[in-house]
Structures are given as C-alpha cells and as structure tokens.
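Have a look at this one.
Note that this complex is displayed minus one protein chain, with the remaining chains in position.
And then subunit A:
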Amino acid sequence: MKKKLPLFALFLFFFSLLLFCHSSLAFESDELLVDDEEFGLEGGSKPQIKPHEPAPTRSTTTTTRRKVSDQDSDSKIQFSLEHAFGDSDFVPAGTFSARLKTSSHGGQTLTKLRFSRNAFTGEDKEKFEKLLQDDDFYRIRLPSNTVSPPGRDYIISSVKARCLPREGLDEHFVIHMEGVNILAVNYGAFGACSYPRQLKLPHKWSFNSHTVLKNSEQAPRAPIFAEEVLGENGEGEIIPPPERSFWAKYWMYLIPLGLIVINAVTQAMNMPEEGVQGGGQTQQSAAAIQRGTGSAVRRR
C-alpha cells in the first residue's frame, strides 16, 4: 500500500499533465501562471508544464484544472474579485481559485493561484469608457481572508483607468499573503503608466491578467564573526583621527616659500645667464667700459 500510493499519485499527476497539455492545445491556454517560489508543484520531479508564454486570458473558466484539483487531497478554495467604476458599488468581476496547502506545523498557505475574469458587459464597457474620459479610478477589492471571506474587511486597490488600455486591457495583480490572509493587493498596469496620461481606448475589450502571489522574504542575518575578528573589528576598534597631511597643514607657508624659491631660482638662472652673456661679450663690455670711460673722459 505504501508503495502504491506514490505510484498512484504519479499516475494521477501524469494524467493531469496529459489533460492539461491537451486542454492547453485545445483552446489556447487561457491564463498566465507567474510562478513564485510558492508555486512548487507537488508530486516528485518538476515537470515542465508551465505555459510557455503568458497567454492572454479569454475570460473562461478552467474546468479541466478544477477536476484535477478536486481529486487532490489538498482543499481548494475560491474567492471573488469585485470591481467598481469610480465611486460606484462593487460588483463581482472574476474569481480566484487556489489550492490550500496545510503544512506539517499547521500553517496554511495558498498555492497555484489561478484567475478567471468575467467578460465585460456592454454596460461595463460604457462605464469604463466614462472612466477613461474622466481619468477616474478603476477600483477592485478582494476579501482579506480567503478561507472565510471577507475576513475583517475588503482589501481595496485602485488604478487610474487610463493606465490599463494597451492592446487589450493589461492588468497586473501582486497579492501579498500572510498564511490564508491577504495583506494587500497591488493592482496596476503591467508596465509603465507615463504622466500625463493620454486618453486611449483599447482595441480589444478583454483583460490580459497577470497575477503574482507574494509572501514575506526572510531578512538576512547579521554577520557573525569569530572572536578574534570581533576583537579587531568590534567596538574596541579605535580609528585614529586622520593625520592632516603635511601639505594641508603648512600650505600657507609652503606657497610663499615656493614662490620665493622660484623667484630665487629664476634669479639664479638669470645670474649665470648674465655671467655667460658677460663671458661671451667681454669685448663688448670692455668696449662699453671703454665707451664709458670715453664718455667719462668726455664729460671731464
């Protein structure tokens, strides 16, 4: 029996795999599974069944999937997404379904989150267009507790409607979880939403949904060093006040000194030059002397 169970599970798994592949081929995979770390698929080896491309949602429900999960031992839950146009009341807009995994120490987590959106009705379309015209908010909400909705209250998130239209309507959910509680949902455009926002109507009135489930990260620990390192780098570390460099201390003396030296050097340079000149032109000078004496004589 013990051996049979994993075998059975394996069989089931492959069966589901087959079904899934088949279904995805059949009607062009309908939703994106942005896998977080939490998305580890149970059951032995990790199969490559991720949809190769984030495919656009065509707002249909994945019946095949549900069947598979129904057979699974983990419980499956659903909670609904509700939306509001501007300040209108919230109405259901889609369904999230996920698998509730109970870990050995009692903690419950959600995995394998899928989302199916209801198609926009004509009325919705009109309302949305109005939002686009007014540059108003498109608001969504989710229950704060997925097991017993709505929990304490609804989690609200909103976006300027003009951020969503692209080819179709691109939306991006980041759902922050804490166990079975939803802490926050970040709802917005898939990419950038530049300011000022331009009025742009989508070509297709269908949603391209991307969902990410996020749990808290672990903080890095403080580095722990061995004792001897502690002794060196620990509190006892005394960083000597930086000795001011010689230049910093005495620049005001050095500059004039330098000037004087330069002055002196140029003087000195001039002197020998004169000397050389004098040497080369002794005759001239002699002549000058002669001239000088001559003049002196003349003066006399």
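Here, a residue touches a chain if its C-beta (ideal position, glycine included) is under 8 Å from a C-beta of that chain, and two chains touch if they have at least 3 such contacts; residues count from 1.
As a convention for this text, contacts and distances are computed from a predicted model.
Asker: Can you pick, from "Mitochondrial import receptor subunit TOM40-1-like", "Translation initiation factor eIF2B subunit gamma", "Prolactin 2" or "ER membrane protein complex subunit 1", the UniProt protein name of the chain not displayed?
Answerer: Missing chain, UniProt protein name: "ER membrane protein complex subunit 1".
Asker: Out of A:H83, A:R117 or A:R139, which touches the unshown chain?
Answerer: If we include the chain that is not displayed, A:R139 is the one touching it.
Asker: Considering the entire assembly, which residues of subunit A contact the chain that has been omitted?
Answerer: With respect to the unshown chain, the touching residues of subunit A are 87, 135, 137, 139, 144-145, 151-160, 163, 172, 174, 176, 178-179, 181-184, 186, 188-197, 214, 216-225, 229-230, 233-235, 237-239, 241-242, 252-253, 255-256, 259-260, 263, 285, 288-289, 292.
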